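Apart from one protein chain that is not included, each protein chain of the complex appears where it belongs.
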Amino acid sequence: MSQLDLTALPRPTKQPWQVRNPRNTWLVAGASVVPMFLAVVITLLTNIDATLATLLVFLPLQLIASIGVGQFIFGKKGRGDAILVIFTVFFSTLVGVLLVSVMFSVVVDGLKAMSPQFFGQNNHYISSTTSLEYGGVGHAILGTVLIVGLTTLFTIPLGILIAIYLTETRGRMRPTVRTLVQAISGLPSVVSGLFIYAFLIAPSFSAHGLTQQAGWVGSIALFPLMLPTVARIAEEALRLVPQELRNGAYALGAPAFKAFWQVTLPAAKSGLITAALLGVARIIGETAPLILTTAPSNDTNLNPFVGQIATLPTYLYGYINQVQATSQQRAWGAALVILILVFVLFTLARVLGSAKSTKAKKRK
Amino acid sequence: MSDIQDVTAEVPARRQLRTKPFSLADRLFYGITKSASSISVILVAAILLFLLSQSFATFQTQGFDFITGSQWNNAKGHEVFQIGPMLWGSVLISILGIIGGVPMAIAAAYFIEFMAPKPIAKVATVLVDLLAAMPSIVIGLWGLYVLTPVVAHWGSLLYGLHHVSMGPVNFDIPIFAMSDGSVPSTFSGSPFIAGWIVAVMIVPIITSVTREIFSQMDRDLINSALALGGSRSSVFMRVILPTASGGVTGGVLLGLGRALGETVAIFYVLNLVSDINWFNILQSKGGSVASLVLQKFGEGTPNEIKALMAAGLVLFVLTLLVNWLAAVIVNRAQPWRKI
Partner (left out) sequence: MENIATSASHLRSEDVNVWFGERHVLKNVSLNFPSNQVTALIGPSGCGKSTFLRTLNRMHELIPSAGFAGKVLLDGHDIYDHDVDPVDVRLNIGMVFQKPNPFPTMSIRENVLSGLKLTGRRGYNAAELVETSLRRASIWNEVKDRLNDPALSLSGGQQQRLCIARSLAMDPEVLLMDEPCSALDPGSTRRIEETITELSDSMTIVIVTHNMQQAQRVSHQTAFFLAEDGNPGRVVEFGKTDDVFNSPIDPRTNDYVNGHFG
């Protein structure tokens, strides 16, 4: 089908769906508004459930009315279109409501917990009933920064080096490496945590385990989750650099390393930063591996190598099923902080990504 | 100076082209990237070896019942470790998530790409991509306090359908019934709710992949089909879906892989019971391998930890299979796109 070249055919100046006159617009709108009105009236009169009213009254009526209107305006093909449009809008609305609800809940409930001390203080002396005026996620933010920072420190160079190996060299292991990196990306996060737990903490090798739960153990557990993200996005970024640029450098007599360092790397820089940012975003809220490998702490611990340490996700996890309202508020507050962090990382990555794409367009 | 080439002459032997770089910098460059890549190879090998070696004892003592049986007991002398209900629970929840999530995701992708005005499409794309990156613990929190009451209510409505006898209308829908015939008071803790939460988690992922595939489709093809008098619906069914089906399936499998391994988002929502729940999706009784790991590791005996490792291995193999299938399908459907 895609080989058919239909561009030679004269096209109508207006697309079919642009054929609208005011009467039709009213009809189409009416096909949705009238059933909605009926559904509301029936709900109020008979006191039936709103979900049922939507599914059993509004949707069928809207469907029938729209099919009728579609038939009236566009003829036979209008019927199929009416069904498609109604279902698309229905499911999209459902998606929209669910996704907006997630954002809305986190922002609104999270804001209730926000205050300067929520960022600045730790969880010391805080019980599940302590008022929100005291205590916060300061220690958890620091812990997350330390643990994620430590993971980033060794994962980003490694992920980018793997991407370089896959794109810039002709090594024989490339198919194997690519397959395995893809395989790690399927590793469930809890299995990664369990693996490190069993390896380092549980008494698998010695009676007391090789080490205690600590921040650095968590960093290692996050490594397999971050590596494939960084490697894959970095590989894509390097692939976007046109081969002609590398050839240009080689033709000038540049050795492979210099050609990469002075030509390919600068051209792929924003893409590689995006890879790093999205890699951090991937693990910043990872919870299960940290539950297994770090011990939660109420105090600030700036040493990721020894002792209990709090992180935002494990802090949230600790408060998630507490019955007290203030505890739940703390959980929402932590969720909002995580959301903000992800949003910031994401926006940075997007800004860099779009800067890159405009440059690519210019080159054409 | 005309000089016609002698082409009948024999072709000289192929020469070995030196592939190794001469300069020290290049050798270091290749060496370092190669050793970094070897790390990923070693890492996977280590994970598999360690998981296998730790799981071996469990597989040996439990046999095939490890996968099919439903008992879990860590008391010394009475040790039984079987993950049947958990494994099936993971699968059931993922299936529910897929059933709920796929129509929503495809509709949303279609809406964003082909129906929505540009500004709305832009905002929606950002929102979807952002939520695809949302940590599962945040979805879990929202699922526990916001979604659970709503879906429990839907569950109670569906429960009404498990046995209907109103005059001439008589039917039973067993999946909405309770296995023990009891009448539940709340509808929380069920695979139905966990499935919905998983659906919300994977909808952004599938939407994101599907939308990208839709956006890469040849607009001329679609416009031509429309200009030829095709309707929106026939173009969707005959042009868009067939062309994009491979990529969309890959995206769905990618979401399935994520759903299978999901832990914290459903940990507090699901009532973990070590008794297999085949299809009573509204019953407050479910399983999840990942949740089992989280529940048991803290006070786990050494043998229990090994059994959990075995469970983790089974889960990993399952997600590997799903991801591998996704990669094969996507690569076949869209060779230019690698996931």
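As written, the chain order gives the labels A and B, with residue 1 at the start of each chain.
We take it that contacts are C-beta pairs under 8 Å (C-beta built on N, C-alpha and C of every residue); 3 or more make two chains touch, one makes a residue touch a chain.
Fair warning: this is a prediction, and the values are worked out from it, not measured in the lab.
**Student:** Among B:Ala13, B:Ala75, B:Met166 or B:Val183, single out the residue that touches the unshown chain.
**Tutor:** B:Ala13
**Student:** Taking the full complex into account, find the residue in A:Lys112, A:Arg239 or A:Lys258 that is in contact with the omitted chain.
**Tutor:** Going through A:Lys112, A:Arg239 or A:Lys258 one by one, A:Lys258 is the residue touching the chain not shown.
**Student:** To test your reading of the contact rule: which positions on subunit B touch the chain that is missing from view?
**Tutor:** Residues 1-7, 9, 11-18, 22-23 of subunit B touch the chain that is not shown.
**Student:** Under the stated touch rule, tell me which residues of subunit A contact the chain that is not displayed.
**Tutor:** Residues of subunit A in contact with the hidden chain: 170, 242, 244-245, 247-255, 258-259, 262-263, 266-267, 269, 359, 362-363.
Operating definition for what follows: only the chains that are shown with their structure count from here on.
**Student:** State, to the nearest whole Å, the distance from the C-alpha centre of subunit A to the C-alpha centre of subunit B.
**Tutor:** 15
**Student:** Of all residues in subunit A, which touch subunit B in the complex?
**Tutor:** The touching residues are 1-2, 4, 6-7, 9, 11-12, 15-17, 49, 51-52, 74, 77-78, 80-81, 83-85, 87-92, 94-96, 98-103, 105-106, 157-158, 161-162, 164-166, 168-171, 173-174, 176-177, 180-191, 194-195, 197-199, 202-204, 224, 227, 231, 255-258, 260, 278, 281-282, 284-288, 291-292, 313, 316-317, 320-321, 328, 331-332, 335, 338-339, 342-343, 346, 350.
**Student:** Touching residues of subunit B toward subunit A in the complex: what are they?
**Tutor:** Of all residues in subunit B, those touching subunit A are 19, 21, 23, 25-26, 28-30, 32-34, 36-41, 43-44, 47, 50-51, 54, 103-108, 110-112, 115, 124, 126-131, 133-142, 144-147, 153-154, 157, 200, 203-204, 207, 218, 220-221, 223-224, 226-234, 236, 239, 242-243, 257, 260-264, 268, 290, 293-294, 297, 300, 302, 305-306, 308-309, 312-313, 315-316, 319-320, 322-324, 327, 339.
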